[in-house]
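Presented below is the structure to which this report refers.
Removed from the display is one protein chain of the complex; every other protein chain stays in position.
Think of it as A and B in the order they're written, each chain with its own count starting at 1.
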Amino acid sequence: MRIVAKGLTYTYNPKSPFASQALKGVDIVIEEGEFFGIIGHTGSGKSTFVQHLNALIRLTGGSLTVGDYDLADKKCKFLELRSKVGMVFQYPEYQLFAETVEKDVMFGLKNFHKEMKEEEMRTAVREALERVDLNYEEVKDKSPFELSGGQRRRVAIAGVIVTRPEILILDEPAAGLDPLGKKEIMQLLHAIHGSWCKTVIIVSHDMDEISENCTRAAVFSEGKVVMEDTPAAIFCRSDELVSLGLDIPVTAKCARLLKERGIEVQTDFTCDDFIGRVLALWKERGKADAQ
Amino acid sequence: MLNDVTFGQYYPTRSFVHNMDPRAKIVFMIAYIVAIFVADNFLALAAVTLFLIVAVLFSRVPFGRVLRSVKMILFLILFTAVLNLFFYSSGGEEHMIWQWKFLSLSWESVVNMIFLALRLFLLVMGTSVLTLTTTPVALTDGIESLLTPLKWIRVPVHELALIMSIALRFIPTLMDETNRIVAAQKARGADFESGGLIKRAKAVVPILIPLLVSAFRRAEDLGDAMDARCYSGAKGRTKYKKLVFTWRDLLGLLLLGALIAGVVLFNIYFGGKFGIIDYFMQ
Partner (left out) sequence: MEAVRFENVKFLYREDGDYAVNGVTLTVGEGEFVAVLGRNGSCKSTLAKLINALLVPSEGKVTVFGMDTSDEKKTFEIRKNAGMVFQNPDNQTVASIVEDDIAFGPENIGVPREEIGRRIDFALDAVGMQAFRHMTPSRLSGGQKQRIAIAGVLAVLPKIMILDESTAMLDPKGRREVMDVIKKLNKERGMTVILITHFMEEALEADRAVVMHRGEVVMDASPEEIFSRAEELEAYNLTLPRAAYISKKLAEGGMPVKGAFNAEALAEEICASLQKA
């Protein structure tokens, strides 16, 4: 499903002393099949934007379509939309509630597919738990509160992907995890991205994460999209990012410093590419010297 | 971010009333309520109304904002007033308008209804002025200070006040958390808007449990944080903030004295609700 937003605006607490405009005209197109990154400060409007995509926040200004769903249309089937646009919030492990892992993961299925048979549901739960690298037999009857933090997060993700959403949105999926935990979560998302889930959208503060994983990204600032491009193109404009108070990946930082010394590294800023390009440069120079 | 509303209805601005000592404002409020109930005729109520108008003007809170707080309980006022209208039956025969079985309508009951509605209206407006101009924190401080004498009879005033202020401090945090959990469960297809009573009650479970778990987790963290910051009860503790009584408070109390005196005088000279009617009828 293709996402098209035009002139999206949103104001919290309108007509009160606390009114604050979170979105000031957002234009964005996210194609089916992308692994899309959303970058921006806390309060840049990125969370408000993603919550529009599954109608958790109702459209009040501008237009938004997700596949064939027109969110401006009051007759739009919002429940159906939500089953197709899965959303994992920040620290999702804090939203678990059922007495067993199986029941918790099943929650979404029971809400969206009331007609489904218990057996089918179990199969779906098993598949979802296995997708997040958990052993179904081992964890299904455990209380979610018995599990470790990392396992709980996986259960929470399983609880969202159990309905096989075509679009999966995750707000800071790796927040609070250690480096290895982060890596595992990102690998998991790539595996999900290769299946029925066609589009993955991650909101992240971690620029290395964006440059390593995303096909395209958008930078939000003060309720607007200020850049929308491939990570390579975005991080080429590192000066602008820095002036917005945002981080840049280590590779981009290094490339910038090298450029100041007259060394151009043509890279897409992923770690491996950067290493390869620098090594190639070095070998080239070696050859030039030898001649 | 989801819910950026301060708790309560505090209206942030600077004004004479905002700057008053919360203790003075609380005493004020109590006296004001007493005045409303002591007043037994329209002139006395008019004096109270005048006083309220002065208070609102000095608070620099728009009248509309104060009136909005009445809107919420308008139904309650109307309901009591209407009940009162038909069931009040102490009136004499001469003012009777209409009667059917146990229902009766007399001039007295009409006047009585208006009087009651006015009282309730003034009551709500007055308390709103207090909560619109005083932060919950200041209110807690005021209450703690006023309750200090209770320490002598071993009421743990300090602990109660601390509990209250921590509760106030965590309300916005837990409100945010609730919003987040609601959104997350909605994203998983939860439906909180339709169905019968039982279905709706059941729908709350996926919100309530994570909320409770989180509240306990926060309480545990907070306990550790308080321990780490050397908290060990009220003993040997000092207090940074002292409430200061200023000329504003004195002026306010003088006005209050005038109000009570006015109400009492009106009561004496035009005693009884119908005093004013009788006065003009003569």
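Observations on the model:
What we mean here is this: contacts are C-beta pairs under 8 Å (C-beta built on N, C-alpha and C of every residue); 3 or more make two chains touch, one makes a residue touch a chain.
Predicted model, so just to flag it, every value in this text is computed and none were measured.
The omitted chain makes contact with just one of the residues B:30, B:50, B:208 or B:222: B:222. Residue-level contact of chain A with the missing chain is found at 41-43, 148-150, 175-181, 183, 205-208, 245, 247, 249-251, 253-254, 257-258, 261, 263, 271, 274-275, 278-279, 281-282, 285-286, 289. Although one chain is not drawn, its touching partners on chain B can still be listed: residues 4, 6, 135-137, 162, 165-166, 168-169, 172-173, 176, 217-218, 221-222, 224-232, 236-242.
Simple rule for what comes next: only the chains that are shown with their structure count from here on.
One simple way to say how far apart two chains are is to compare their mean CA positions; for chain A and chain B this gives 45 Å. Interface residues of chain A facing chain B in the complex, by the touch rule stated above, are 12-13, 16-18, 20, 22, 42-43, 47-48, 51, 54, 56, 79, 82-83, 86-87, 89-90, 92, 94-98, 107-108, 111-112, 145, 159-160, 163.
Contact residues of chain B toward chain A in the complex are 1-2, 4-6, 11-12, 177, 180-181, 183-191, 205-210, 213-214.
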